[in-house]
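So, chain A:
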Amino acid sequence: MATVQVSEAEKVYILHGIRDDLRVDGRGCEDYRHMEIETDVVSNTDGSSKVTLGHTVVLVGIKTEIGKPRPMVPDEGYLDFFVDCSANATPEFEGRGGEELGTELSNTLYRAFNNKHSLDLKSLCISPGEHCWVLYVDVLLLQCDGNLYDAISIAIKAALFNTKIPRVHISADDEGGREIELSDDPYDCVRLNVENVPCIVTLCKVGHRHVVDATLQEKACSVASLIMSVTHRGTVTCTRKVGGGSLDPESIFEMTEAGKRVGKALHAPLMKLLQQEESLGRKKQKVGFLS
Partner candidate 1 sequence: MTSLISDEQILLFSGSMMEVCGSSKVTLREFGCEQSLLSRPDGSASFIQGETSVLAAAYGPAEVKVSKEIYDRATLEVLIQPKVGLPSVRERSREQYVRETCEASLLLSLHPRSSLTLILQVLHDDGSLLSCFLNAACMALMDAGLPMSCLFCGVTCAIDTDGQIITDPTAAQEKESRALMTFAIDSKERRVMMSSTKGSFSVPELQQCIAVSQKASEKIFQFYRDSVRRRYSKNL
Partner candidate 2 sequence: MPVDTKRVRGPEVSQSPSLFLCKPAKTLPPDGLRADGRQRDQVDVRPVFVRCGLVSQAKGSAYIEAGNTKLICCVYGPRETERKDETDMKCGRLTTDMRFTPFSCQERGSWIQGSHDKDLSLMLHESLQPALCLHKYPHAGIEMYDLVLSCSIRQDGTSYVVDPSYMEENSHSLVDSENQGGLTVAYLPSLNQISGLQSDGDMTEDTLTAGVRTCIEGCFKIYPVIQHALARAVRRAAPPPSES
């Protein structure tokens, strides 16, 4: 991943700052950086969003396709995640450099969505055992400035909110076979209920405390961080320790507690924002380079 070199002196400065709940950019330990969300940015997709968190920029596009349900769960659709670490973000990702990080990120996403509540997969089923909707979630990292997980999860939630699935009609033909017809009307579509979609909160252990939304500098000072995906009700759908260090059980408990608090608080404003943007409809003025 994109890393920065931090000198010893800088490290001490950052550590001391965090000890006193004051971070280099003036934030408190549990504050996020400035965040911008934009939905419906790529017209070719069925749902898309772009999230800017500090200098981290993430673009998510969702494509829906009709596929065959997995044999083990014939009455559900499924999600397919792919994270592309573009060489745009950092030259290290050139060639196959970003592949490893991409797998790591997409595996965590699979985990975060591996439960019955995040998304109602049954609603994605068209006819059991034969057809279902497959949501291809493609994540593109445009710029890396730390805290990729959080930015990606927020972008995915926004994109899922924005996703429009065409309505299908199943009609039985004479021979007992079924035919699937897609609705021609582009406005006749189903929206997903994203209320339960979790957001990921990354807590970085720096010194004896932990911070939320760490910058690259702060990350370089920490030995390990904890990734938690939290729903709006405060339940945890996925946790994971990343980084080369180990953590004290007590600090893990502290961190999960904080993660839950922060994560829970993240959802309400996010939903509000998304609904607001939606209500602007087509009148909304597009900003950013993708407009």
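On how the list was made: all candidates are chains of the complex that A comes from, given by their letters.
Everything that follows uses one rule, which is that a residue touches a chain if its C-beta (ideal position, glycine included) is under 8 Å from a C-beta of that chain, and two chains touch if they have at least 3 such contacts; residues count from 1.
Predicted model, so just to flag it, every value in this text is computed and none were measured.
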{"item": "Numbered candidate touching chain A, per complex, among 1 or 2", "value": "2"}
{"item": "Residue numbers on chain A that touch candidate 2, as the complex places them", "value": "71, 103-104, 106-107, 110-112, 114-118, 223-224, 226, 231, 234-249, 252-253, 256-257, 260"}
